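To start, I am sharing the structure in question, which I have written as structure tokens.
The complex appears here without one of its protein chains, the remainder shown in place.
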Amino acid sequence: MIDKTLSTCREAVSKVFDGATIMFGGFGNAGMPGQLIEALREHGARELTIVSNGAGTGPFALGSLFGDGLARKLIASFPAPSAAQFRERYLKGEVELELVPQGTLVERIRCGGCGLGGFYTPTGVGTELADGGEVREIDGREYLFAKALRADFALLKGHLGDRFGNLMYRGTMRNFNMVMATACDTVIAEVDRIVPAGEIHPEQVHTPGIFVDHVVQVERLPELVKLPKPGAHA
Amino acid sequence: MIDKTLSTCREAVSKVFDGATIMFGGFGNAGMPGQLIEALREHGARELTIVSNGAGTGPFALGSLFGDGLARKLIASFPAPSAAQFRERYLKGEVELELVPQGTLVERIRCGGCGLGGFYTPTGVGTELADGGEVREIDGREYLFAKALRADFALLKGHLGDRFGNLMYRGTMRNFNMVMATACDTVIAEVDRIVPAGEIHPEQVHTPGIFVDHVVQVERLPELVKLPKPGAHA
Amino acid sequence: MILTRDGIAWRIARDLHEGAYVNLGVGIPVLVSNYLDRTQEIFLHSENGILGVGPVPKGDHIDLDLISAGKGFCTLALGAAIFDQQVSFAMMRGGHLTHAVLGAIEVAQNGDFANWKVPGEAVPGVGGAMDLAVGAPNILIAMSHVTNKGKPKIVTACTAPLTARRCVKRIYTDLAIVDVTPGGLVLREAMPGHDPAAVQAKTDAPLAVAPDFREMAVPQVAANGAKLVQ
Partner (left out) sequence: MILTRDGIAWRIARDLHEGAYVNLGVGIPVLVSNYLDRTQEIFLHSENGILGVGPVPKGDHIDLDLISAGKGFCTLALGAAIFDQQVSFAMMRGGHLTHAVLGAIEVAQNGDFANWKVPGEAVPGVGGAMDLAVGAPNILIAMSHVTNKGKPKIVTACTAPLTARRCVKRIYTDLAIVDVTPGGLVLREAMPGHDPAAVQAKTDAPLAVAPDFREMAVPQVAANGAKLVQ
């Protein structure tokens, strides 16, 4: 019987090694694997390269990895002004930043997951993020070359999971989790609930288990649910 | 009030012009827009370029377009031996064939739909389908360049549709329908049932209405449901 | 008399109509959602994976898993769809949205604009701005006409790092509405008390005046009580 479930986040992240590249799902707190990140922080692997849309929004979660000095590089599209821990390390020159437009980041990860070598995007052509990049004209429009991106580990968050590794998300949890699940050697997901095999309808499996190595059930930590002021965005 | 529904397939295909490039969803009979194809055949636009995984499996549906001599070119991965109407025209030199590996076909369409210019795939390197193509080494592996593909029209089949153009599929109907919906100037879908707005749960919308122009409810024609012998494939 | 931030948003909302698929950037653009004609069906896109963002939830109707790109909680409108990042950016970069409303630091007369690298901000962040800019056929800019120090933001050529080239279609400022056309900038509307010469005086790039140039008509106060002019 296939069983990809593990009982603790500690066990799930125990193989993460110094110097590893790790992708982190989540956009804001939705789909952000807060408990796996906390276990990773306790695990203490160093010199990490972090692939994520942002760099956290405070001292918890991703912010704590920068706060503890565990990361040497960030590949991201938007390290927000609220990502104080990252920014402090970055401004001291202790962490490198590879800034990638969000759509290009998504697509580079997708390429890495689906066996493609790279692609041409119109995004960023003529901007300083294209500096040194290869520009090619295709059918009269200029495109910028971008290369596939893979990582050693993915830390993801789903809503439901099963022993096959199948994942189902809720609301806006899907975000980066779905592409990242395809592009890493070892894929670890925390979920709100592990359900019996077959309970997730085959048509509602968002991330098929083939992409997932380990699933851990967690309770949501209240401190990871930061309540933004309503009205920030309609 | 947005209303993308139309009452007849005839009306839905009425804008198709001579020389148009048309993508057809479906793999086998699942997700194959049989009634739109029949309306297109009656509409009679000629010199069509057809983009489809195959070329039909008999005198009905896609096969009828070749049978009636309406197509001048097929871009496909697998015109099966049962695609007699296509094969006859092809062997007479009346229809051109651009043969593309299935994964490359899917990805070319996806690129066309998501604004990318092209991509590098390992598929086909060193084969006669790569002849004349650009090969590039990326991180020690050889890849073949493939260009985005778009079309003037997409004819698709969904299970449920609504007035916003949202589509939901059943079983293996998704196949090419989901990518093709993103890559064509005018996207027309036949569905088994048009449901009231809001009845398709937002998390179960497979093709968001932004990609779809027209939705028509049809009854499944019995003659389009060809019953294959069970056991052909487990 | 010039527009407030709400006033700019209100004016932009008047130009969005049924069937539009719109992404609203941070800053003034997100305010546009407060002024849309609710009798028309307009789909708001959020790049984290929603088409059909609804109003901000009230009280205990918050769903912790449902946030918009600004990271605030949101609801879903009738006909909404949820998806992942690759589909979301397919909509953006693939040209499926009809409009993106974005803030800007500078807009050039050829449609170049700069909005991602704020001067004085030591840590750069770009997000989805560049993808929106190359994708949506109608890039609408919402910004003040001049900087805090009175420097024109509509320029002959951008000096700030570009977000994208030749993509802006229309600029809405607190003072005027300016179209970017192949022939150059065209002044379409200006606030009462600012004739074309006055607008030109605050604009670095040359403005042609539209044949149907008119005074902008914006009420003092919106239905929600917000001040639109000052």
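Lettered A, B and C in written order, each chain numbered from 1.
Just so it is clear, a contact is a pair of C-beta atoms (placed from the backbone, for glycine too) under 8 Å apart; a residue touches a chain by one contact, two chains touch by 3 or more.
The shown structure was predicted, so the numbers you read here are calculated from the model rather than taken from an experiment.
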item: Displayed partners of the chain not shown (whole complex); value: A, B
item: Options A:G19, A:G44, A:G69 or A:G198, residue touching the unrepresented chain; value: A:G198
item: Contact partner of the left-out chain, one of B:K4, B:R41, B:H159 or B:H214; value: B:H159
item: Missing-partner contacts on subunit A, residue numbers; value: 1-2, 110, 113-116, 162-164, 166, 182, 197-198, 202-203, 205, 208-211
item: Subunit B residues that touch the omitted chain in the full complex; value: 27-31, 54, 57, 76-81, 83, 86-87, 90-91, 97, 99-104, 106-107, 110, 121-129, 159, 170-179, 206, 220, 225, 228-234
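By our rule, only the chains that are shown with their structure count from here on.
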item: Highest-count interface - the chain pair sharing the most C-beta contacts; value: A-C
item: Between subunit B and subunit A, distance of the C-alpha-averaged centres to the nearest whole Å; value: 33
item: Where subunit A and subunit C are represented by their mean Cα positions, the distance between them in whole Å; value: 29
item: Distance from the mean Cα position of subunit C to that of subunit B, given in whole angstrom; value: 36
item: Subunit A, residues touching no fewer than two other chains; value: 107, 121-122, 170-171
item: Residue list for subunit C, restricted to those that touch at least two other chains; value: 82-83, 86, 89, 92-93, 134
